[in-house]
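Everything below concerns the one structure shown next.
Every protein chain of the complex appears in place save one, which is left out.
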Amino acid sequence: MSLLERVVHIDQTKAWYGEIPIQSRYTVGIAGERFFREIKDNGRLWGTRCPHCDLIYVPPRLYCERCFAHLEEWVEVPTTGRVHTFTVVHLDLDGNPLPEPRIVAFIQIDGTDGGLVHDLGEVDPEDVCIGMCVEAVFKDPAERRGSITDIRYFRPVR
Amino acid sequence: MKEFVYDTVYLSEEDFEAGRVLYETWKPVARYAWDAGIAIGRYLAELKNGRLVGVHCPSCGRILVPPRMFCQDCFVPTDGFVPLQDTGTVITFSICHIRWDMVRLEHPLIPAVIAIDGASPGMGILHLLGEVAPQAVRIGMRVRAVWKPPEEREGAITDIRYFKPLE
Partner (left out) sequence: MARNRVAIVGAGMTKFVRRAQETSKELAWEAASKALESCELTLDDIDAVVIGTAPEAFDGVHMKSEYLSDGCGGWGKPVIRGYVGGGTGVLSVIQGWYHVASGLFDTVLVVAEEKMSACQPHPQGAFITIFDNITERALGPNLLWIFALEMNAYMTRYGLSKRDIALVSVKNKRNAADHPAALLGDPNITVEDVLNSEVLAWPVQRLDVSPVTDGAVAVVMAAEHVARRVTNKPVWVEGVGWNLDTAYWTNRDLSYPTYVEEAARMAYKMAGITEPRKQIHIAEPYDPFDYKELHHLEGLLLFDKGKAPEATALGITQRDGDLPVCPSGGLLGVGNPIAAAALMKVAELFWQLRGEAGARQVPGQPKRGVAQAWGDLMQVGTVVVLGI
């Protein structure tokens, strides 16, 4: 039999099942350490400013990606922003329906050049619109661990 | 050049355990079904039958193992399967005391590259040695496959438990 002939018996083919046994531990980094400490300890958002490019980065960065300057000017930024874009997610990672649809948005933080990807809450999907003003809802201080999930979600500013 | 070395911040494992540094952990869902393909599919099917097979290259005439659809030297399709013996010669070996995650093994494993009889010279496969004291293993040692009983075989390289010395 030529090896290039098509497979006619299913037992000539076989899949081998396995996995790659790793997990990752990501430090939040030099800029991230201060950003997430502020979220955890004070429920506040901070950014870094590049004086040369006149940009405020949120999340804050150690360096300006445009001019490569070391960013050392920290500025407190509002916990409010606007919905730049959003999507309504109905399926989980395996394609199964979610019990409740989840609204995921990119939120531009007011007065900055950056923003956060996060959930929207306390709002129905059909009421969300681009440009909507939203504010961060933080978890109780005791529940915070220095993570982006210390923000429970963003909700419409009433 | 000293001034062009950045003073990177380094951590100890204790910094993580004591919560002195913030971090996130993530375990990716990295499960796969790797298709064996035709050549290795047949290799596995023959292992289940208690046989090792190679393939023949019509251009260089070599008999290659593990089987493959093409000869990587001649870049032509191989033209058929060839039965091999289940004996061979140890090309090289190690005595391994650790698992992949650096946990120490109670009993060391002896991985070896074994040139299979009936294939062209130097055609080795990776397998384990057994029924031999680690200090008795030598490069050049003649070995034979120890098969699982037929009912336990599943079409896997582990259908051969290990290779043991011929004598």
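Read from first to last, the chains carry the letters A and B; within each, the first residue is number 1.
Here is the rule we go by: contacts are C-beta pairs under 8 Å (C-beta built on N, C-alpha and C of every residue); 3 or more make two chains touch, one makes a residue touch a chain.
Worth saying up front: this structure is predicted, and the values here are computed from it rather than measured.
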From B:13, B:106, B:151 or B:167, residue that would touch the chain that is not displayed:
B:13
To test your reading of the contact rule: which positions on chain B touch the chain that is missing from view?
1-2, 4-13, 15, 21, 25-26, 28, 32, 34, 36, 40, 43-44, 64, 66, 68, 72-73, 91-102, 109, 111-113, 122-128, 134, 139, 156-158
For review purposes, identify every residue of chain A that touches the missing chain, sorted by number.
16, 18, 20-33, 62-63, 65-68, 70
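Everything that follows uses one rule, which is that only the chains that are shown with their structure count from here on.
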Considering the complex alone, what residue numbers of chain A touch chain B?
1-4, 7, 11-28, 30, 32-33, 36-37, 40, 93, 146-147
Show me the residue ranges of chain B that touch chain A in the complex, using the header's touch definition.
9, 11, 16, 21-42, 44-45, 55, 69, 77-80, 100-101, 155
